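A protein chain is absent from this complex, but the other protein chains hold their places.
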Amino acid sequence: MKRPLIKDERGNFKETDWETAINLTTSRLLEISEKYGPDSLAFQASAKCTNEDNYLMQKLARQVFHTNNVDHCARSCHASTIEGLITSFGSGAMTTSIKDIDNAELYFVIGSNTTEQHPIIGSRIIKNKYEGKTLIVADPRKIKLAEIADIYLRHYPGTDLALLNSMAYVIISKDLYNKEFVEKRTENFEEYKKVIENYDPDVASRITGVDPEYIEKAAILYATKRSIIFYAMGITQHVQGTENVQAIANLALLTGNVGRKGTGVAPLRGHNNVQGSSDMGALCDFLPGYRRVYDDEGRRIFEEAWNCKLPSKPGLSLTEMFEYALEGKIKAMYIMGENPVLSEPETDKIIEALEKLEFLVVQDIFMTETAKFADVVLPSYSFAEKIGTFTNTERRIQLIKPFLNPPGESKSDWEIIQMIANAAGYSWNYLTSEDIMNEISKLVPQYSSITYNCLEETGGLQWPVKNCQGTEILHTEKFTRGLGKFLPSEWKRPLEFWDSQYPFILTTGRIYYQFHTGVMTRKVYLLEREAPEPYVEINTDDAKVLGIKNNEKILVETRHGKLCVKARITENVPKGILFMPFHYVEAPANVLTNPNLDPKAKIPELKVTGARVGKCQTESTL
Amino acid sequence: MPDGIYFIKNEDFTDYLNSLIKKYRVYATKRVGNDVVFDYIESGSEFVDERSVLSPKNIIFPAWKNLNESENNQEIIVFGIRSCDLSGFNIMETVLKFDIEYNKRRDHIHFANFICTEPCKYGFCTTFEGVRLKEFGAQFLKYKNGYIVEIKDNIFMSNLFKEVSQDMVEFLNSYNDYFSKLMVPLNVKGIENKIKWEDEIWDELAKKCISCGACNYACPTCFCFDINENSYERIEEWDSCIMEGFTRMAGNINPRPSLSSRLRQRFMHKLSYHYLTYGIHLCSGCGRCFESCPVSIDIRDIIRRYNR
Partner (left out) sequence: MNSLKSFETLILDVWDETPDIKSFLVNDVIGILPSPGQFYELRVYGKGEIPISYGSYVDGKLLFSIKNVGYVTSHIHKLKKGDKIGIRGPYGNGWEIDERKTVLIGGGIGLPPLSSYIERMLRINRNDMHLLYGARSPKDLVYKEKLREWSKLFKVDITVDNSDETWTGNVGVVTKLFNKIEWKDAKFFIIGPEIMMKYAVKELLSMNIDPKNIYLSMERKMKCGYGICGHCNIGRFYVCKDGPVFRYDKIENIPELFH
């Protein structure tokens, strides 16, 4: 997109100049805030934009528009990691480094299709496995790593907590846990032991469907070797997402597999900057640097720096923003670099919500399905055209530099946000994105002392940074919160599970060649060629029983919607499970997913939805 | 003294390169950060005599080209390419020479390759053509206080060149033998007929391979490309035989549906098929496929499997 667009009365987009677009946007946002209160606005930051862009977006929401209603897609993927690891360790990020993978003796991969989603890390695991390391994989789907794993645990979706607790049972009952570590570096062990007593492998086997012998073997290996746990959406996208993450942290604390070389807990972050955008506080309940909005001390630092009062009540999370919009409580939204129409659960409700808004402004590089509903569309730069920093999954802050000229009159995201702030009466005067990083480095302790020069010379630093030096491994002497805390939980059946009406569980996910809603990848010919169309994976035996042929279009129906999509018969999914990638607008899998949220992290349970299969009545998909 | 062989002293080298830069665009190895890459240079002092991370394949075979735009073929000098890369390009030419555009482009590109003085970490070029090539524009070999230069393309001639001595010529002529002792060649004799169709190695490799296509992109002999178009452009771009869509036809018919069959195709194309038609293997032993593979799949293992 090259110029700002404004929707006219007939619903068509007309090109306009920046001044008009910014003035319209700011005045509408201020009007609505006046009329309905500051919490009637909602802001969506972007895990694809730079740290500088995201920092300004949350500053805009908080300082200029006085609301904590700022959030972004990390809510849908690793919100439970942030919540879980901050309460367990004090810091919600990968505890070790990618290089450190070579130092481990065992890799435990759970809920992550690593070779397809994080191929750099996945291939490193494969290489190490072939050099003699041990690999344990836990996943309902037979992913590529499962084929070379030493132990493959095929558990049912939504039963991860029982599996993890059971592994802890084996480790404790066989006295294999690291007593010194538990004593010196952790707290709450007794509470933990009490809960774990209920999870002997036979009980767990009934819940998870995994042979108790394998659970034992896996647990013993994990406890007796230097191990790293890798996990992703299979753990986080659940009503018990936070508790799953805490269970993983508990295992690491139990065995001392954290804080030293070759060990750790590695939540694999997806977007290029989802770690950074979380660090920058583009979250409804965290300020930059992970201070809670209701933490008076933390808030004071920012109130002084920004010279204003800041709201202390946590704002609305991403899913809640759309719910509230549907109820008429959110009246306006400012969405940057996100495509919720395709990426959020219950697509129909998202569309309804957007249409109900009184004002919607979308800032993006291409016209997306979400942008089509906007009143104003603002064109911004892609990663190739901007200068700024990204923070990757191993906490490494890296400088990116432009190598392409931006199209037309588009502007960089932070510039646009600054224009809006200034049109609202403020006087932000960041001249370059480095100016923004200067401010960040003073207010966010993990990013202290960072300058673009120092990033360029070192090639990128892992936070926390001090004197231009990074930290490779976290929690080496003490945890960020002091002691590691055991936080035990009981496994609860997911809200939607197998039942007589819906005998399948639908689990959604990603594939190798497409990225998320395909805004970028579906425009690349070779990627589209490899993965051109949507499909649903169904087990060979299930297909036989239902009389479904390969590539035949079938109806997948859940309590929330139905879709007609091609069936792909495979052994990769176990009986009773369906798998759909969510990249395709012609069969948006999120039409089917449920909106049940993890009460602490507010992350939707995208991995477990009750489903059933039938015949397609017509060729339409929605 | 034999025709076409000269000597250039180290102290004259930068001036020599500058004289070329004055007349033509020079695409040479230079240091950027920690890496050695190919880029256009403005001054002879930017040049480093070191192996580049990737071959300059892009210059004779662009990774991405809009066929609707005509190419401006200006004279380009590629300076500092290693013998393995140039050998690879010469092999690629056995196929690409049937294309008019390639020939037009190639006629304007002049290669000056530098013979390695010691084996690189992953290369095994002595298995194939070796370090001293037969086809080149100018070939440089480091010798004492300068370089022995063999010239086949007069664009590289210079009056800074001095006469060669007898021991320089002997050194040059025996260099391939000398280098073969430093880098012992693998045995590829007859491998085109020995490589087996039914073999568990293909499934073994398919377990490791993550279908990234890095081997195809890094390889100086991989020439497969795709043509596709949309309303704005008609694109010719590098393709990868490891990808499932490579041989997929309309109606979802695919002669190579499994990753193991595609890996087998890649190795058979390199070590067997091409040899059966052209008498040379489609590999120059540069080792870049192994170097760039995230799971370290090694073509040398395949060679050794069939030829102890």
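Order as written gives the chain letters A and B; numbering starts at 1 within each chain.
Everything that follows uses one rule, which is that a residue touches a chain if its C-beta (ideal position, glycine included) is under 8 Å from a C-beta of that chain, and two chains touch if they have at least 3 such contacts.
Note that the coordinates shown come from a computational prediction; the quantities given were computed from them, not determined experimentally.
A.B. asks: Given the contact rule set out at the top, which of the displayed chains would the hidden chain touch in the full complex?
C.D. replies: B
A.B. asks: Tell me which residue among B:I41, B:I60 or B:L96 touches the hidden chain in the full complex.
C.D. replies: Checking the options B:I41, B:I60 or B:L96, the one contacting the hidden chain is B:L96.
A.B. asks: Looking at the full complex, which residue from B:F79, B:F161 or B:F246 touches the chain that isn't shown here?
C.D. replies: Here the residue in touch with the unshown chain is B:F246.
A.B. asks: For chain B, which residues touch the unseen chain?
C.D. replies: That gives, for chain B, the contact residues 67, 95-103, 197, 223-231, 236, 239, 241, 246-251, 253-256, 261, 265, 269, 272-274, 276-277.
Criterion: only the chains that are shown with their structure count from here on.
A.B. asks: Considering the complex alone, what residue numbers of chain B touch chain A?
C.D. replies: The contact residues of chain B facing chain A are 33, 207-208, 210-212, 226, 228, 230, 235, 237, 239, 243-245, 248, 252, 294-296.
A.B. asks: With touch defined as at the start, can you tell me which chain A residues reach chain B in the complex?
C.D. replies: Those in contact with chain B are residues 115, 119-120, 122-124, 126-127, 130, 144, 147-148, 459, 512, 525-526, 529-530, 551.
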